[in-house]
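Working notes, beginning with the structure itself.
Every protein chain but one is kept in place in this view of the complex.
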């Protein structure tokens, strides 16, 4: 792990990169959007073992292995169809180590390198030969109190960590954490896709759960809205500052209350018509924006993933198994209704993410460079990478500047990778800015302001942390 | 303002960049497509004050401020709905200076830095603290004869400046300039969107004006064409060498005279049908190409902007207020009809611009690298920027070479920024070529030819200047 890693080779640039990086490297971590479970902090139990911590739950890891012909059953991924999967964590780890070269140059590889070194103190590069030694070394760590989830939270200097929770989540773990007296700030984020997307599997069951949790008989559109408002308030009471919406596309369009109710009734009766789900989602985004202005929760949009593309994998292993695939996006026309109604409102914040890099310069930067309510999320998912970040800056900064973005935030299930992700982004951003300084495009004063903004200030402010 | 600005940090590259830049930096400026008004040269009066010159008319400036929550009323943008707007230019300037950091690294910021320094002799970086000093210094300049529009024209070494004018524009200011004896070459460009786009607001009024100005009773398609031909001749008599077409998309398709007439008649009677406007525009592009071959005017296509995306801004402030947003474009299929009919004709020149960078390598470069009539316009609008230019070269040069582009031309309303824009592009292009030389991809002889082509030769030749 070279101290100059990820910086430009040019010595003049590297000097500036280092100077900027030194300014921001020790900032606390803000993680206002992620998928670590609150349960691990509620329970604060030791992590089971290296394979169960690092490989089995991380679809970034096993999708790459699968792409090269290594069965997910060999990697211990749990099945839902009853087929037996590998239980021996050492076998899983050995297989992983044998193929660790596949991750060279990938974000996962870089995060793991950092994690092995900085979190677990492993000095050697992981290979098939040293696999068991590395396993043992990590195992020893995991059994120590210093590696309990809450202790790591403090060691990682996490200031805020947000989980992501369905509309009908009771947030019991967040309540346990709150009551425990532990001061780590773990907050929820309200993500109601399971009830706003009429096409979701078991939609009716989700509605029932929502009824139950809110003590509201959700039997029409009006009561549905009441239940959602109630849950948003509940989330807010446990620290939530934002909502999130994982939609197929960014289409927004308001329906009349009557139209919305008709669609909702049809869905309740299992008589949905062609186009109902798309129109309902488009309307609910409008409604969520309306609620955001009222309750102050920041609204996030994560559109454009074709979920569970591989039917066989979905049937055997379930959702979130590395088979979600991006599709082309459109924002200028699709966000027209929402931005026209709410985009000029000073109390509204809409953070837009994309998996379609061609929209950065064509649509997102021009829109965010005009509408006061809109901000651009960081390079997301596959694009949470060195090249992904550089491209994001190249395509957005000149039109929208960094100040219409939210800086870096991670989006991960892999808890011990969080410091690695923030360190990488701070390095890449500082080097990007250093190149601008070296080319006399910005001066050092502006570079420093931007470096701080990207590392901390922007997410602090935009997410109201 | 460092002499090495915008060049690569590598000393070996920088040496070549400097050598190439020294070859082209003093070339006269060709500006065959812009939005400066001829009126300022006809009247040749002093510019009112710094805010009215630099901020109020420039939507690049106030859109960025608006995106960060600064009301356009505070920036003095004139309203059309009667709401009162800031009149105190010093207050406007102070607000602008307070937020000048928002422009760091943006093209607007770089142009303004150059303009402050080179045009107005300001040595300091603009801040909230020195705002009034800078204001005063510029004000002193503006009151001197050296800062009259015509004097600046010569000081800027502008060889040709083209304005952009609607189909029914009488071009009185151009006539005044011509008759004044002043030798500055200010020419019009024929942009008939107001009459070829049937959906435009007050289309009938534009047709009436066209009738009047051409002394032609435009009552059917035939007389419409006659009037257009007459106006093209009028434009040509005042120096025009080109036309321009700001269309929603690049769709081209010929109609029969009967079909065109039916659509035109329906429009005259206010009985337009679904699809009429799109089909008529597609046909008129064919017709404009036909006329171009006959009268020799070069045809420009500027497609793909969703105009007036923000309804509130449009209603309060009118058009061209920073709320025009790019949409995805398609050229291969859409230009098929036009290129098949006219693209092989030696007397035809079609210059295509885009706001969708994904079309550069996929569509524009292959098309321009084959059809003799087609040329690619420079990176336009949001993409008239350092990264925008580099990307344009990266995506186009290998397939179409620089010789199928038109080199750099600006596209601005901000008169005193013109030298800054050309200087920036010359620097960026020379540095791009220097990198190719340093990597032994081209030799110095080719680099010099290309540098001259991009800075001057290509626009001179393509626009028939």
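Each chain carries a letter (A and B) given by its place in the written order, and its residues are counted from 1.
Note that in this section a contact is a pair of C-beta atoms (placed from the backbone, for glycine too) under 8 Å apart; a residue touches a chain by one contact, two chains touch by 3 or more.
For clarity, every value in this text was computed on a predicted model and none was experimentally measured.
Chemist: Using the touch definition from the top, which of A:39, A:52, A:85 or A:106 touches the missing chain?
Modeler: Answering carefully, the residue with contact to the hidden chain is A:106.
Chemist: In the whole complex, not just what's shown, which of B:157, B:219, B:333 or B:464 touches the removed chain?
Modeler: B:333
Chemist: Please give every residue of chain A in contact with the chain that is not shown.
Modeler: Residues 1-2, 4-10, 63-64, 66-69, 101-107, 110, 125, 306, 309-313, 322-323, 325-328, 355-358, 382-383, 385-388, 391 of chain A touch the chain that is not shown.
Chemist: Taking the full complex into account, what residues of chain B touch the chain not shown?
Modeler: Within chain B, the residues that touch the unshown chain are 10, 12-13, 330, 332-333, 336, 339-340, 343-344, 346, 358, 361-363, 365-372, 374, 394-395, 397-401, 403-404, 435-436, 438-443, 446, 449-450.
The rule is short, and it goes like this: only the chains that are shown with their structure count from here on.
Chemist: Go ahead and note the Å separation of the Cα centroids belonging to chain A and chain B.
Modeler: Going by mean C-alpha positions, chain A sits 40 Å from chain B.
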